[in-house]
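One protein chain omitted, others in place.
So, chain A:
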Amino acid sequence: MAQFDLTRINCQYLDRHLTFPLLEFLCGKEIYNQQELLEYILDTVNKTNMIDYTMDTRKRLNLSQEMPEELVQRKGEVLATLKQLQNEVAPIMKATDILKNGESMKDSKTFVNALQKDYNFKVEHLESAYKLAKYLYECGNYQESTSYLYFCLIVMSPNDKNYLNVLWGKLAAEILTLNWNTALEDLTRLRDYIDSANFSTIQALQQRTWLIHWSVLVFFNHPKGRDLIIEMFLYKPLYLNAIQTMCPHIMRYLATAVVINRTRRNALKDLIKVIQQESYTYRDPITEFLECLYVNFDFEGARLKLHECQTVIFNDFFIVACLNEFVEDARLMIFETFCRIHQCITISMLADKLNMKPNEAECWIVNLIRNARLNAKIDSKLGHVVMGTQPLSPYQQLVEKIDSLSMRSEHLAGLIERKSKQKNQESIDSWKYY
């Protein structure tokens, strides 16, 4: 399964701390050599200040029970630095605590004013708060880090050089504390900032690529994320471009999101177009499944791919939670397409195509018919499902075609009217000057 594992690529675009969940997840699966993975984790952890985690990993690796001298020393250093930074920031924090309850908390401007007036607040304080937040984050104390970062965000002006970093830090910390609601807020804020700031093209592309990867974490965990991910990845050209040029592997998550989102079936068409376009740079069972089903109408192929998809999803940290949903929806998609083409299907064949037993399949279809999602009847003697098709009558066609016409014409007329009004207004305005 290692060939479809994206952890390696994804980790390139994630923060070091964000990779730990992924790596730990991989430890649970048996794709890679456990020993090697742990060593890799140790390597990564060593670059942070999370001494306890390091120790833990070492234990798991059975290196030694004792804490090496060097680590002890480092722990001391880390604690000392932390202390020092905390001391620096302490007065401000106290002040904040006091102000928090008062009126001045309402908007950031009054808050900053109050701070400056009453507590002798200086820019250096902000700097140290930022440093502390970063240090805390590096130590793995994300919860505390968020509070300092929150403070920074309020006080900092958006054109501060650290503002972007704070935004990223906040997002990372929120993700790591599994605080999805705030994470989503931060994500939107960060995205707006990136879109509005004037980066050079290449920088913007890079920032967006990172954002895309981080947001996948959020989207698949937030209840609203499934709509948002489609909205952002597929319908925002800037992000779609970033995906196409920098990270086509994101197509997997986009595809999964589209498949499990029943309400957005119309996104499927656009998605398939993109998948086809990028098929030469990226393909995996999930995109291939869609391709089989909607481009080649190869149901046998789709069935096989669906089978593969299950293993892929099972081994992907981001989407493992959607496994059952995916399978169910994929089945439904196969079935729907099938129904659109066929007027009579044998149940046994259908069961075969859906990876189900005939009895199960029959049950499943019965349920579908009962829920009024399928206009069909089962002929149990022959074991057929007969679709209730009605050929489109010409009158209906006619009505369908004319349906939108009057509305469109009205819309057009409205537009023209508005336009002419505007013109009149302008001409009147221009006359005023004479």
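Please note the rule applied: a contact is a pair of C-beta atoms (placed from the backbone, for glycine too) under 8 Å apart; a residue touches a chain by one contact, two chains touch by 3 or more; residues count from 1.
We take it that contacts and distances are computed from a predicted model.
A.B. asks: Look at the options "LSM complex subunit LSM5", "Proteasome subunit beta", "Eukaryotic translation initiation factor 3 subunit C" or "GET complex subunit get1" and return the one that UniProt uses as the protein name of the missing chain.
C.D. replies: Not shown, but named in UniProt as "Eukaryotic translation initiation factor 3 subunit C".
A.B. asks: With the full complex in mind, choose from A:T48, A:T81, A:Q310 or A:T346 the residue touching the hidden chain.
C.D. replies: Checking each option in A:T48, A:T81, A:Q310 or A:T346, the one touching the absent chain turns out to be A:T346.
A.B. asks: Hey, which of A:Q277, A:T311, A:N359 or A:N375 is the one touching the hidden chain?
C.D. replies: Looking across A:Q277, A:T311, A:N359 or A:N375, the contact with the absent chain belongs to A:Q277.
A.B. asks: What residues on chain A make contact with the chain left out of this view?
C.D. replies: Its contact residues with the unshown chain are 237, 240-241, 244-245, 273-274, 277, 280-281, 296-298, 300, 337, 340-346, 349, 382, 384, 387, 389, 391-395, 397-398, 401-402, 404-405, 408-409, 412, 415-416, 419.
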